[in-house]
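Written below as C-alpha cells is the structure these notes are about.
Only one protein chain is missing; all other protein chains are in place.
Moving on to subunit A:
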Amino acid sequence: MPTAAAHRPVSKDPLPPSTHRVSGGMLDPRQLATSLPDALRKLDPRVMVRNPVMFVVEVGAVLTTLSAIKDPSVFAWVITVWLWLTVVFANLSEAVAEGRGKAQAETLRRAKTATMARRLPADWRPGATGLSEAEVAATELRLGDHVVVEAGQIIPGDGDVVEGVASVDESAITGESAPVIRESGGDRSAVTGGTKVLSDRIVVRITSKPGETFIDRMIALVEGAARQKTPNEIALNILLASLTIIFLVAVVTLQPFAIFAGAEQSIVILVALVVALIPTTIGALLSAIGIAGMDRLVQRNVLAMSGRAVEAAGDVNTLLLDKTGTITLGNRQAAEFLPVSGVPVEGLADAAQLSSLADETPEGRSIVVLAKERYALRGRTEGELAHAEFVPFTAQTRMSGVDLDTSRSLRKGAATAVMRWVREHGGHPTEEVGPIVDGISASGGTPLVVGEVTRQEGTSTARILGVIHLKDVVKQGIRERFDELRRMGIKTVMITGDNPLTAAAIAEEAGVDDFLAEATPEDKMALIKREQSGGKLVAMTGDGTNDAPALAQADVGVAMNTGTSAAKEAGNMVDLDSNPTKLIEIVEIGKQLLITRGALTTFSIANDVAKYFAIIPAMFASVYPGLHRLNIMGLHSPTSAISSAIIFNALIIIALIPLALRGVRYRPSSASSLLNRNIVLYGFGGLVLPFIGIKLIDLLVQFVPGLH
C-alpha cells in the first residue's frame, strides 16, 4: 500500500516554534530599587563570607574607609565609595533574582491560608458512610489521614483521591484557570493542598507531612530559601576563590617590591588593585545566575526540586520521550481513503464524511477535515440531512455511522464489526479488504472500514466501500527539534506501548534516534540503567505510578502535574502544565545556565588585562617613567586611571545583571561552534570592552576636582 507520508494532514496543534532563545523575563528597572533594602541587608559579613570574592571586596572597602577617614582625599573617598557600590551591586543582583521569586511565593502563601480539614476516623474504608467527621486544622493532618472535601472547599493537603471524582481548580499552582478532573484510581488521582474543589465530593488520603507539602516546597523553591550551591557552582567557586588568593598574594607581595623600587603604595591603591584583579564580575553575579536559572524554569511552570537537577539537565545525553503527547498528537487522525475496486475514492470520502459528521471524537473530526481538504467535500445542506439519524459509537457495536432516511445506511468502524454488519445485511465483503486492513496495521496505522447498505424497492445491497487509514500524527516541527538535539549531542529514544512495527514507522517519521516498543515500566527502567552504566545521563517524563521507579532512577525525571503523587515524589522536577515536550526546553535552560556562568567567568578574567594597563603605570610610572609606555589608553592621571578602573569594575556588574538574569543567548549547535561564538563574544569582548570603558570613564572623571 502506498505510504501516505507525503499527504499527511498537517496538525492543527503545532509545537510552539523553537525560538532559539530560552528567554526569561526581562529586568524591570523598578526591581533594582525595590531590592535595594535586601541588598543592603546582605552586607552583613556573616552573609558575605559565603561569597569569597565579594567578601574580599567588602574587607577592602572597610580598609579604604578607615584609610580615607585617616587621610582624607578626594581620591580615597572616590575609591571607597565605589568599592562599597561594587559590593552593593553584587548583592543587588542576588536580591533582584530572589525578588522575582518572592512575588510568586506571596501568591502561593495566599493559597495556603489556614484551611480546616474534615478528617475521617482512622478506621474509615472506601465505601463506608455515615462515619463521624472531625474538624481539624490542616496543619494537624498526618500521613495516611483521610479527609473529605466537597464543592467549594479547599483541599487541605497533598494526597491521592481514594473515593469519588471531582473537578478541581488548580489555578493557585498552575496559573491555569480551566478546572481539571481528579478521580480515585488511575493516574489522575493526585490532588494538591491549596487547590479548590469545584464540584462533587472526594475523599483524599493525605500523603505529605505538614510543612512539607507541595505548596510549601514550591514557596521555598521560588523564594530561594532552600537554595543550595550546585556541584558545578561549588567547583566554579573554588576556582574563583583560588584566583582571588593568587591575586591577593600578588598584590600583598607587591608592596615590598614597590618599597624597594622607592614607590611605596598607599593602602587605597593596593586595595583598588586587588579589587580590580579578582574576578568580581562573575563573583558578583554567580548566585544571581543560579537563582535566575531556576526562575526561568518556574516561569515555564516547571518546578525543579533542586538546582542540581537543572544542572544535570544541561548534561543529559539521552532523552526518553513518551510517544503520545510528546512526539505525536494525542490522537490518531485520518490520513488517507483507500477504496476497494469499483468505488471511486470520492465516493468513499463522501461516505466516510457523512458517517462522521456527528462523530465528535478527534478521529471522526479528522475524517471530516481530510475529506474537506483533499476532496473539497463540505458540510451538507440542511435539507439533505433532514431525515438522517446518526448512530453513535458504542463499545458493543464498535462502529458508528448514519442512516440517511430509509434508503441508505453508512457505518464505519473496526474491520470485523463492519464486515459482520455488511454480512448481516446480505453483502459479501470483497477479498480486497483483508490485505488493505492488514497493510495499514502493519505500517502502524489503524484501519477503519466503511460499509454501506442501500435499499431500493425492498432489496438491500450491502458492500464495503473502502478503508480509512488512521495514523498517529507527528507534531509539526518535532523532527527539527530532534535534529537540534542531535547536533547538541543528545540522543532521543521514543517510548511507546505500540508494537515494534508501528513504533518503527513513527520513529522513522519523527526522526528519533531509537525507540522502545511495547514498553513496560521494567523495560524503561532497564533502558535507563543501561544508558547510565555507560556513563550517560538520562532524562525522562512520566506521570503514572508505574513510572515512579524510572523517574527516580533517571538523572532528570520530570513528573507531570496531572500525574500521581508517587510520580511527583519520585521525579526531581514537576511540570505544572503537564506538557512532556517541555523536557527539551528544560535541557536548554540547563545548558544556558552553565554557558552563562562560563561566559561571565571568561569575561571577568579577560577584563583584568585592561585593568593592569590602567593601574600598573599609574602606580609606578613616577619611579620608572618607562612604564608610562604601558599607559596605552592615555589615561589622564594616576588617580583618574585607578578611579576609572574601579568605577568600570562596579558599573559592569550593574550592566550585566540583565544578562545574568536572562542568561546568554543559546542556540542549539555543536560544542565547537558554541565555544567559538562564546569565546569571541565574551573572551575577546572581555578583553577589548574594558579598554574602551575605562577610557570613557577617564574622560569624565578627569574633571572631578582632586582627581588630576
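Everything that follows uses one rule, which is that a residue touches a chain if its C-beta (ideal position, glycine included) is under 8 Å from a C-beta of that chain, and two chains touch if they have at least 3 such contacts; residues count from 1.
We take it that contacts and distances are computed from a predicted model.
The UniProt record for the undisplayed chain lists the protein name "Potassium-transporting ATPase potassium-binding subunit", from the options "Potassium-transporting ATPase potassium-binding subunit", "Chromosomal replication initiator protein DnaA", "Spore maturation protein" or "ABC transporter permease". Remark: the omitted chain is touched by one listed residue; of A:Ala33, A:Val49 or A:Ala250 this is A:Ala250. From the options A:Trp77, A:Phe393 or A:Tyr612, the residue with contact to the chain not on display is A:Tyr612. Touching the missing chain, out of A:Ile69, A:Ile234 or A:Ala442, is residue A:Ile234.
Within subunit A, the residues in touch with the undisplayed chain are 231-232, 234-236, 238-239, 241-242, 245-247, 249-261, 273, 277, 311, 314-315, 317, 486-491, 533-536, 590-592, 594-595, 597-599, 601-602, 605-606, 608-609, 612, 616, 620, 624, 626-627, 629-630, 666, 670-672, 674-676, 678-679, 682-683.
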